[in-house]
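One protein chain omitted, others in place.
Right, chain A next:
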Amino acid sequence: MDKIRVLMAKPGLDGHDRGVLVISQALRDAGMEVIYTGLRQSPKQIVTAAIQEDVDAVGLSSLSGAHNVLFPEVLKLLREAGAEDILVFGGGVIPAEDIKLLEKQGIKKIFTPGTSTKTVATYIERAVLEARGEVKITAAAKPQGIDHIGIAVNSIDSAAVFYRNHFQLEVETVVELPSQQVKVAFLPLGNVTIELLEPLTGDGVIAKFLEKNGEGLHHIAFAVDDVQQRLDQLKREGVQLIDEVPKKGARGNNIAFLHPKQASRVLVELCESHDTEGG
């Protein structure tokens, strides 16, 4: 496996280079070869350097607000030079809505202030190796299936009416989880259970969710063999976790949550099958 080569660049006139220098050093410490262009590079200069240096990735830093013009220009020139396989990521003072826009245009990832250097290094390494085809996402098998779907409701009693009247689904059991300030009703359907989640008090996780979003889909849970093993794998892959170690779920089984950020804003739960014998 060749060393990962990264070109770090400051497009435009911005002179803030603390971030780009710190990231460059961190990537070097993570075993990559890093070339830093210095200040005031035009997109053309950056693309020329990227091709000459035969890099795997280009990191662009801008804190002056010129990102919306300069970052896409780099992408465009890379495409024109037939070098669209070079991954482009960016960082700086970049508002959330611009991030969406830039990532849609083909910037692989934008890192904002406060991101740890480790996250950046892990992400780039992963992305480059994937792009080179040197690593497939770990051979871990697909999840066994969907274990359950969690729906946040104001009241289990009134929510259950819909499922009973129109789908003949019955509440099988109701469990109270004081530790999470939540009451859970289980409505099984084949291998999947629908969970209705009602807040016990005003300040649990579900109460906050309802306050912010109103009723609706709260999470989807995958059934997996071993939650800890999955967490280790996801962590290596740079996926942001909420729980780094498994905790006990409503049915006493091991569960853990992943951060919604990378899952199209859906909260994903991993869940060891509760009805597996022995194990």
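Quick notes on this structure:
One rule holds for everything that comes next: a contact is a pair of C-beta atoms (placed from the backbone, for glycine too) under 8 Å apart; a residue touches a chain by one contact, two chains touch by 3 or more; residues count from 1.
Heads up, the rule we're going with is that contacts and distances are computed from a predicted model.
One chain of the complex is hidden; its UniProt record names it "Methylmalonyl-CoA mutase, N-terminal domain", one of "2-oxoglutarate oxidoreductase, beta subunit", "Methylmalonyl-CoA mutase, N-terminal domain", "Peptide/nickel transport system ATP-binding protein" or "Ferredoxin". Checked against the full complex, the one of A:G15, A:G31 or A:P178 touching the unshown chain is A:G15. Here one chain is not drawn; of A:A66, A:A83, A:I146 or A:L200, the residue touching it is A:A66. In the full complex, chain A makes contact with the omitted chain through residues 12-18, 21-22, 25-26, 39-40, 42, 64-70, 73, 93, 95-97, 112-114, 116-118, 242, 259-260.
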